[in-house]
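Heads up, one of the protein chains got dropped from this complex, but the rest are sitting where they should.
Then we have chain A:
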Amino acid sequence: MDTQSYMPVPPGVGMEENFFSLDDILLSHERLPCRTDTAFPKLGFLEKSSETHDIPEGTKMEMPLWLAKGLYERKRHVISVDLPKVYREGWRTVFGADANVVDLHKMGPYYYGLGSQMLHFENAENPEIAQSILQTFIGRFRRTMDSSQNAYNEDTSALLERLDFLERALFRSGQNGLNAFQLWERGRASQLTASNLVTNYRKRKITELQS
């Protein structure tokens, strides 16, 4: 594999978010079911279903994670955050039974990331959620790793389909390792190659010319 000089800011690990990471910004854009515990005057226009001037106390609305994190306070009741259904007990039982059969891309696609972020909000079920996320990851990791190490020169889209974003990143690094190893085995590791960036630019130019 070619050495890449563009290295994006990596996403944060666990409960931490990385300020400059594009992945984390998109993760924190995921919406959570919330309920307001206080009124927000003058902001009624954000709620499309109502025509009031204010957002009254007790309104159920969806808020992106970043806003919920900003408004949430342990002591004062500004908003309360509900669990999205994939982290509730019903789904936790499903993950507990066999994590491998679940389509985490459809359920997530930031299942692990969002799950870790949910721990910021005080919730009685937090320990169970953390445990469930960890067990799900452990249960699925073996399969992700195996398939990334054994699919050489194959169409991987079917394998990737059901993976969460974190698992996709792991799958990709596994594939990079596999490809680099195969190159080395064939004595091609020292071959100089065109930069990926340049070839991709050229591909795009050709398609632009054709259209």
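Simple rule for what comes next: contacts are C-beta pairs under 8 Å (C-beta built on N, C-alpha and C of every residue); 3 or more make two chains touch, one makes a residue touch a chain; residues count from 1.
Here is the rule we use: contacts and distances are computed from a predicted model.
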UniProt lists the protein of the undisplayed chain, choosing from "DNA replication complex GINS protein PSF1", "E2 ubiquitin-conjugating enzyme", "Large ribosomal subunit protein uL29m" or "Elongator complex protein 5", as "DNA replication complex GINS protein PSF1"
Contact with the hidden chain, among A:7, A:97 or A:124, goes to A:7
Touch rule applied to chain A and the missing chain gives residues 3-9, 19-23, 25-26, 29, 38-43, 46, 64, 66-67, 70-71, 78, 187-202, 204-205
